[in-house]
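I am attaching a structure below and will ask some questions about it afterwards.
All protein chains of the complex are present and in place, except for one that has been dropped.
Per-chain numbering from 1; labels A and B assigned in written order.
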Amino acid sequence: MATSAAISTNAHAASHSSEQSGLWSWLTTVDHKRIGVLYLYTALFYLLVGGLEALLIRTQLAKPNLSVVSAEMYNQLFTMHGTTMVFLVVMPLSAAFFNYLIPLQIGARDVAFPRLNAFSYWVYALGGLFITLPIFFGLAPNGGWFGYAPLSGPTYGSGFNMDFWVLGLQILGISSLAAAFNFITTIINMRAPGMTLMRMPMFTWMSFVVQFLIILAFPVVTAALFFLQFDRFFGTNFYVTQAGGDPLLWQHLFWVFGHPEVYILVLPAFGLVSEILPTHSRKPLFGYNVMAYSGAMIGFLGFGVWAHHMFAVGMGPVADSIFSLATMLIGIPTGVKIFNWIATLYGGSLRFPTSMKFAIGLIAMFTIGGISGVMHSSPPSDLQQTDTYFIVAHFHYVLYGGAIMGIFGGIYHYFPKITGRFMNESLGTWHFWLNFIGLNLTFFPMHFSGMLGMPRRIYTYDAGQGWDLFNMISTVGTYMLLVAGFVFAYNFFTSRKRGAVAGNDPWGAPTLEWSIPSPPPEYNFAQIPEVTSRYPMWDLKAPDRTAGIAHTHADAADIAEAHAVPVHEETKRKTAKELGIPMPFPTIKPMMVALGIIILFSGLIVMHAGKFPLAMATMLGGAAFMVGSLYAWLTSPLE
Amino acid sequence: MATIAATASGAHEAHEHAHYTTTGLNHRKIAMWAFIGSECMLFGSLISTYLVYKGRSVVGPFPHEAWTSPAGQVFKPILNIPVTSMSTFVLLMSSLFMVLALAAVENRGKPGYEGLLGSSKFWLAATAAAGATFLGFQAYEFTSFVHEGLTIRTNLFGTSFYTLTGFHGTHVAVGVLWLMTMLFIDLKRGLTPKDAINIDIMALYWHFVDVVWIAIFTLVYLIK
Partner (left out) sequence: MSADRAHADHTHEHPTWKQYKWVALWLFVITVLEVWAYYIPAFVASKAFVPTLLIMSAVKFTIVVMFYMHLKYDHAIFRKLFTGPLAIAGITLIAFLFLFSKVSIG
């Protein structure tokens, strides 16, 4: 199955001939770079899906009393839009970068558990299908992306819709948790000699914090989902008021997860901005230490603020005050980051490629989202704002204006590293401005309609409440975002083959991933580098920028054990075999285990349909397939 | 692909020790402790739910009090402290057996580890047996409770109790399977000090499951 890479005369493509190509190589890959690319493509696909869902929502709301979609379909659309964007788009886009970048940034050849890494991707890919396909049968989840009980319970949420949601989230949780254990181990244990924690690139730092947020927050939602599942399937009483249960238990458990989740969504984008700004300001990140500590602080404090999503449930003044205070406090480390980024720009020798535009755009848009966020932190104020479009405005500014813009910036910044070619700059500029104007047109008016009382999740509204104009503007903005998306997609797909060729270090960036060819060879580094400062490539190419920073050598024993050499640009493309570097075997087993899990969960849906023999067969079959594949995986060598 | 495999398998022995790590620690041990940290949050959520719902059941049977149903049926307090104390004791002892199994593997061939003390097979089997005994006690408890009228849907206590102890029991069951797999490997090819790290990692999981039970026994059974 010779691909274009093998037959192309392009110089850098010829070096791929030693690497695998073809569909099977993608299905069996355990290479973190390929897995990162898989995440990227899949997540961008779901961005389109979630975007179309938004488009339908906004078309329905363009004017009062439209019936573009039915009320039931509308419920499915907004539920899936939120679920898709959070779990199938932003988290996996971040995962694409975790996968691609972390080993490269720390000077490693792969992650700690390459097959587990592949497993995480396949569980996500199959889980995404599990939770998305139902909409084509009108069975998509319809209880909101946060599934409040008792609406999501067996009485009011009868039918299969919320089963797909509950089970789908459990599946996606497995993917994220497995990946988090992988990256925690990788970052702790696979850093090159001399790379202390305080010398790691800021993207890796933020990713490190995020992995801890994942392993601490996801178990809580897992418990909440099990409780909901048991209520739905087995008639238990977790959220049943008549039995003494409390629907608020769901809210508390969900938001103990849900609030750290929003930091999981945004911190990786912050990390990407912290890579882009120093590169194109041609000076070090301002206040690196503080940036690292404030990232950790945001993560830690993020566990103490969850009930600010519940100011309207009647927790009482003491609880309200405590959570209000904690929420205001968390604005401090976040604000510190904004100032540090501005200070990085100040006095720098600035260039404005597309990635820089998105990075600066994030600073501006996230600040707006942060301002509305701080307004919500006051319970009396929030009583007016909660469950209105004012909140919708807030979180879209921080998630679209923050996370998505940061990720787009990261894509433009790292596209040359991943593909060996630049994306087109003028199309990039169009994309940026269409996006920037589009997002402001879409979401800024929501502050006003929200303040005027427009509730969330309503499928239509009457004229004459002062909301009409704002809704129309938002809808126009959404269509602009669609156009922006097309511009991006065109740029992305054509640049892969026709973009200007990029070398190792097209931007003059400071960190290790820029010392190796673009795209990197399968083994990443021919020789593990010894790291003597935070900006190894600038030490090499622009030493005046790093003159003031402490440079120390790593321990001699570590250097010897790792066979490390001083940082240098690697330009020769050799195969792993030529260099004597053992590579892990490609294998289909992780995907098979993932498939077994999906089959097992599908059996639960069948059970809910009342077809017990078929359900048992499906579950047992899935379990057997999973266990068998897992056994084969565990008993075969990695490399 | 074949060439890479050939090189790799030839080089497999040689580079087994060659993987540099930043800390000198084993990857899987780090991952296991991170996993245990994560499990603290899972069991924390389950225990919190149990505690928050304590005393809120609208109907009985109740854990520590008797109850007469509207229909006139009398229910004793349903928890059986003497029996559960036995199963707790068994699980605690299993941790001792686990630690001895690890020591037997680590110190294979060293003086002082001959005979029973040095028999990893014995101690692995003992640990698995103790774990299975604990599960037996749990099964007995669950079935007798159901007989006495407490199911997972009877009331809030049934719901939260069976879920919490059921999750714990499932973790024990996974541990028992893991132990039996290790025992099987020991019987088949023998475990050497090179395998100690894998036993260590399994032991961490096992002890953690024991430690969670310490919390559950106190909070569910002893505190009213």
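FYI, a residue touches a chain if its C-beta (ideal position, glycine included) is under 8 Å from a C-beta of that chain, and two chains touch if they have at least 3 such contacts.
Keep in mind that this is a model prediction, so the values were computed, not measured.
> So which of the visible chains would the left-out chain be touching?
A, B
> For a quick check of understanding: of B:A103, B:A126, B:I152 or B:L179, which residue touches the chain that isn't displayed?
Reading the full complex, the residue touching the unseen chain is B:A103.
> Of the residues listed, B:W33, B:F75 or B:W178, which one is in contact with the missing chain?
B:W33
> Which of A:F238, A:F303, A:F585 or A:F601 touches the chain that is not shown?
Only one listed residue reaches the unshown chain, and that is A:F303.
> Check the options A:V501, A:A554 or A:V606 and report the residue that touches the missing chain.
Within the whole complex, the residue contacting the unshown chain is A:A554.
> For the chain that got dropped from the picture, name the residues of subunit A it touches.
188, 193, 196, 212, 215-216, 220, 246, 248-249, 252, 256, 303-304, 307, 315-320, 322, 554-558
> Where does subunit B touch the missing chain, residue by residue?
22-26, 29-30, 33-34, 36-38, 40-41, 43-44, 47-48, 51-52, 81, 85, 88-89, 92-93, 95-96, 98-100, 103, 117, 197, 200, 203-204, 207-208, 210-211, 214-215, 217-218, 222-224
The working rule: only the chains that are shown with their structure count from here on.
> Hey, how far is the Cα centre of subunit A from the one of subunit B, in Å?
One centre to the other, that is 34 Å.
> Once bound in the complex, which stretches of subunit B touch subunit A?
That would be residues 1, 3-5, 7-9, 11-12, 15, 20-23, 25, 27-28, 30-31, 34-35, 37-39, 41-42, 44-46, 49, 52-53, 56-58, 152-153, 155-156, 158-160, 163 of subunit B.
> Of all residues in subunit A, which touch subunit B in the complex?
20, 112-113, 177, 180-182, 184-185, 188-191, 193, 195, 215-220, 222-224, 226-227, 230, 234-238, 242-246, 249, 253, 256, 528, 558, 561-563, 576-577, 580, 582-583, 585-586, 637, 639
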